[in-house]
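With one protein chain removed, the remaining protein chains of the complex are shown where they sit.
And then chain A:
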Amino acid sequence: MNKFLFSLFACFGQAWACFAQTDTNSINKSLQEVVVTATRNEQLLNKVPVPVTIINKQQIKDMGAVLLSQVLSEQTGLFLSSNHGTGIQMQGLESEYTLILLDGEPLIGRTAGTFDLSRIAVGNIERIEIIKGPVSSLYGSDALAGVINIITKNRAENGSTTLSGRYGSNGTYNGDINSVVLTPKSTIQSSANLLGSNGYTLGDDKTSPTIAPYHAATLQGRWQYQINNRWQSSVSGRWYNQQYKSYFTDQAGKIDDKGKEQDMNASWQLRYQQSERFTQLLRFYYSRYHTDENMWWQSSKELYDASYFTQQYFKPEYQADLKIAKSHLLTAGGGYVRETVSATRYDDQMAFNTGYLFIQDAWQPTEKWNIVLGGRYDMHNQYPSQFSPKLALSYNLSPTWRIMGSVGRGYRAPDFRQLYLHFNNAAVGYTVAGTKLATEIINDLTARGQIKRLTVDPSQLNSLNAERSWAFNVAAQGKLAENATAKVNLFYNSVSDMIDTRAIAEKTNGQYVFSYVNLQQITTCGSEVELNYSLNQWMLSGGYQYLRTKDNAIYDQVKAGKVYTTDENTKETRVLRRNEYFGLFNRSRHNANLKIAWTSRSSDWNANVRAIYRSKYGFTDENGNNVPDLKSEFVPGYLVTNLALSKQFFDKRMRVQGTVENLFNYSDYKHIPTMPGRLYTVAVSWTIQHTNQIKQ
């Protein structure tokens, strides 16, 4: 562990070696920026004692991004990872440990733990707030690595309507309409998005497309109404529908695969501002996620397989914000979550109930100190209750420099699959059993003579606990010069009771019954540096993250000389040396980005180039020693460079943009099927400013 801390500081040094950039106006502006995710209420960015990354609408537009995954992939320290959808890895923790919020409410519908970020089109996004490090103290489960809050709520002073369209390689199309209408008492926002692609097939694989053709539509709306000067109501809704058409090849022939994915949510918030000091908020949130998949033999048209999955989530929540004296802002609240799942692979409809309470004090003892202490208690009917405290503080060293530190707990609840899945793979013959059903399923299989031997006593499986972490973050932010800023962050996460699959019995057919156990302990730590520099029309920024990860049990074995490898030269088996332990799979030690933008205000041109580098990472364990060690077990490091060029016409009403993604056509489809090589897009948008409106 000391070694780890040492390497952490060593990398901190390395990170400094890198450099980066921004413009003075935007820096000053950003210090006045208001963020909501860190404390559950509006706070000035420069008062919040945790680092918050903000990606604003202009940045998203300048990139020419269509999907949330594209936007996040260019952020320092975030990696896209593909596992049943495109997720994001943060601080070395996989995508199931990051909570995704839409206007403060959790998005549901994760497959194998991944929330597919390509479900979110960015056309109506105003701002994205990213907090790294656990925020379970406010949001409960899943907020273990961090939180990404997608904010669509518009704060514009004027109404407008924007129409835009984009077309690009692989028949990718995107059409958007976004409208904000202001009346004296209301803000009405509506948006519609159509998105699709012909997909693509990489390499000479004729058995299935790499990415299947799909078409998606999103509708979203919000009506914010100021009832009187104390009461405010806000109603919003979102509906998403995606259909895809694919095929794959079985030993006996080709199979057509058609599926649909639906996602909807609705919320109603009622805010009562009793006084300057006291605000109460009542909110109701409902979300439903549904998939349907049907497969047919291409030749006979007979059904091969059909499955569905429906998840529902309902949450009422109350929150009160009370200013006490001058220096305290007390936030407290509670809520209840009811979640249900019914699916082909579950025996009945399953339900989860969680009740929770949270409390937080944001305290500013002096001008220079900001302290936030909070905690949340989650009571659950299926696994032990969780308490997640967090303490964060910041100190202003000077008017331009600030240091911050936080310590907190994060947790992630076992999901439905881990508790209730009952899946028999007919083709291969294995079985997966959720822990609550494991005993029953084993008894049933034993009675039918299908169990050869037990490898684990099934009675040990009954209680699955949540995965829990302790995390430490230390950060410094400030100005290096009038037009240069720097941010540094060191992080350390220790996660225990990680849920893993394990073979619990061998079947007579030679296959296994798998279930889930709390097993692994992992540690991730590293450092992150971001620099910004701006000069006239130029903006230069750079980011770098150094990351070390380990599986504690495996690392102990490595230290004890009990992990073996095959020597590359002699081909003989030998002990894996400690410095050869690379850490967890799918973790790159280095991640860097360099972004250069040029904006001409006089001619309305914007050009930018972004280069993102990811160093090599372990992909798969070929030789069964549980560590990435052979050369063939790694994905080589790579660099992706993206370009965008845009020009505005007619007093900024019209905008034309062209983009080139992956300029140098890097491709490694065996490891990264989601990276198809160079892509071109062109886009046109038109904005109409609404007149004769005054926002109250």
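The rule is simple: a residue touches a chain if its C-beta (ideal position, glycine included) is under 8 Å from a C-beta of that chain, and two chains touch if they have at least 3 such contacts; residues count from 1.
The working rule: contacts and distances are computed from a predicted model.
The complex appears with one chain absent; UniProt names that chain "HmuY protein" among the candidates "Transcriptional regulator", "HmuY protein", "Phosphonate transport system permease protein" or "Monosaccharide ABC transporter membrane protein (CUT2 family)". From the options A:Lys326, A:Arg448 or A:Lys571, the residue with contact to the chain not on display is A:Lys571.
Across A:Gln58, A:Gln274, A:Asn509 or A:Asn623, the residue that sits in touch with the chain not pictured is A:Asn623. One chain of the complex is left out; on chain A, the residues touching it are 452-453, 562-566, 571-575, 619-625, 630-632.
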